[in-house]
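One structure below.
With one protein chain held back, the other chains of the complex are shown just where they sit.
Here is subunit A:
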Amino acid sequence: MIAELGHFALILALVLAVVQSVLPFWGAMTDDRRLIAVAGPAAVTQFLLVGLSFAALVHAYIVSDFSVLNVVENSHSQKPLLYKITGTWGNHEGSMLLWVLILALFGAMVAAFGRNLPDRLKALVLAVQAWIASAFLLFVLLTSNPFIRLNPAPIEGNDLNPVLQDIGLAVHPPLLYLGYVGCSIAFAFAIAALIDGRIDAAWARWVRPWTLAAWMFLTLGIAMGSYWAYYELGWGGFWFWDPVENASLMPWLAATALLHSAIVMEKREALKIWTVLLAILAFSLSLLGTFLVRSGVLTSVHTFASDPTRGVFILAILCVFIGGGLSLFAFRATRLAPGGVFAPISREGALILNNLFLTVLAAVVLTGTLYPLVLEALTGARISVGAPFFNLIFIPLAVPLLIIVPFGPMLAWKRGDLRAASERLFAAFGAAILAAAVSAWLAGMDDVLALFGVALAFWLIVGALSELAFRVKLGRAPVAESFRRLAGMPRSAFGTTLAHAGVGVTVLGLVAATTWASEDILTMKAGDTVEVASRTLKLDGFQQRAGPNYAETVARFTVYDGGAAVAVMEPSKRNFAARQTMTTEAAITTFGLSQLYISLGDITPESAVTVRVFWKPLVTLIWLGAVVMAIGGILSLSDRRLRVGAPKPARRTVAAPAE
């Protein structure tokens, strides 16, 4: 009954989405206030209906309703409650429903928080948002319905893939979807502006918080996914240039570019056309990501052909929105008047360089990801494009971008002084040289590129802080004066500093963990010891344990540092009976910012075990850097100046005499 309720709510949501697609749009075209007023309530109700539908599915999972096919295929009555809930979106149908739920959530938020938006723009934005919602609701209902019943109902379900039975599934997909789908708001604003044929600095101010929020969620989602893969997959890697990862990296790069070009547009009314294009591209790449992951096209072109309905349906959605968006852009973009003038050496100039590199980086990931698919489809030739290719192309393109990052905020708008900016970055340059020298002293000169990487990381971190120091006149004014200035700084200034410093932190983690990591592969028996990074690791013995829905063999290790036991590590191998699968649970202990990582291989009948021990220096910085970036985003978002709709009062006074 509850499943039917969910199903029905989803159909109602589709009907409402179609209404929201048409009426407000028509109202905006004909200036009909009553039709325009439909948009807000429709968006909120649509969210409530999809929410109800999603809740019904979660309920089916919690009570293990095995008359629902989706629950049978992905759940098990013995599974812990948390994984029953997260299992709701640990499969195709459920994750698409989550996607639609988040889309509806963003629509409802625009309706709720967009009180200061002009009614007409809001109606257009919500109408475009509803076009997307209609397409995806139709997709869920026609090809991926999670509410299909099964008769007779089996007694037990097939269980969730054990790799997914992890807290990571609770956090990673929702975060990533918040990021993907958040890009739809910028897209809707761009399409609305193109339909309207009018765009100004206020538009950028409205779009920026949504883009910032989407970017923040994408940043956290990608970092979380990377850490999850790192500890769950058991071979110590954190980024694999896997097409599925690339699918999330592309929108991130585009959203980062959009975030920066929207600043130029907001402050200087320049780069309007480009910003609109980026808004369309960022969401297009999000849709592409959804398509790549959800259609099965990645595994092979052939799987795509064997189960075409879903793939073709998403491909159609993709063509309509990307093609439609870009065509509209081509027809209408010329109507958007270009804005302010500036010299090449200026804040605008630096931000254009930023956009150039970020866009090319996104394009590199795009071509690398799609090239093998297209080549195989066209010629039948099979090639692989993997990590060695991406590292070779991506890193040399990312380095110049990272080098110019600290210059950007130091340059003035319109016309900057490169020499003055360089002088202000003297401390950052010194810190970079010093850091490289210290690393060379500690680790040797073997890897010059790594030393350069360390220098780059410190250049970014200290460079970001230098900007703050410059703005508070640190050292050039009395300390009290600097403090007063610091307190008076807008939060978005701290946001920029933290976000840029966070990039440096991540770079440092990446360089250290890839260059100075150690790896030992060996066979150990109880009582054996191994030396890792000046610590001694002793295998104490094995133990059998029973989990809620698995049985595990645990190897117990004690870590000794200078004779004293400092940690106990228990990597294990789990056997999930329901799916007849084994998983490897790595044991990770953090020492400062570095990590010791143990993962188990086969256990022989003689009680010897294959062990892989990694020492990953500064590895946690990779993800901490992303957290720092996201905190920067939150600070910026909380800046009062950025809150949606500051210009409304001015509009009202202008409009008043007419009535």
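The rule we apply is simple: contacts are C-beta pairs under 8 Å (C-beta built on N, C-alpha and C of every residue); 3 or more make two chains touch, one makes a residue touch a chain; residues count from 1.
Everything that follows uses one rule, which is that contacts and distances are computed from a predicted model.
*Asks:* What name does the UniProt record list for the absent chain among "ABC-2 family transporter protein", "Cell wall protein", "RNA polymerase sigma-70 factor, ECF subfamily" or "Cytochrome c-type biogenesis protein"?
*Replies:* Answer from the record: the omitted chain is "Cytochrome c-type biogenesis protein".
*Asks:* Give the residue, chosen from A:102, A:253 or A:352, that touches the chain omitted from the document.
*Replies:* The single option touching the absent chain is A:352.
*Asks:* Among A:375, A:486 or A:593, which residue is in touch with the absent chain?
*Replies:* Of these options, the touching residue for the absent chain is A:375.
*Asks:* Which of these, A:8, A:113 or A:235, touches the one chain of the complex that we don't see?
*Replies:* A:235
*Asks:* Touching the left-out chain: which of A:114, A:157, A:174 or A:243?
*Replies:* Considering all chains, including the one not shown, the answer is A:243.
*Asks:* Of A:8, A:26, A:113 or A:389, which sits in contact with the chain we cannot see?
*Replies:* Missing-chain contact among the listed residues: A:389.
*Asks:* Identify the residues of subunit A touching the omitted chain, counting contacts across the whole complex.
*Replies:* On the side of subunit A, residues 90, 161-164, 172, 176, 222, 225, 228-229, 232-233, 235, 237, 240-245, 248, 270-271, 293, 298-299, 338, 340-344, 348-349, 352-353, 356, 359-360, 363-364, 367-368, 371, 375, 379, 381-389, 392-393, 397, 414-415, 521-523, 573, 580-582, 584, 599, 601-602, 610, 612 touch the unshown chain.
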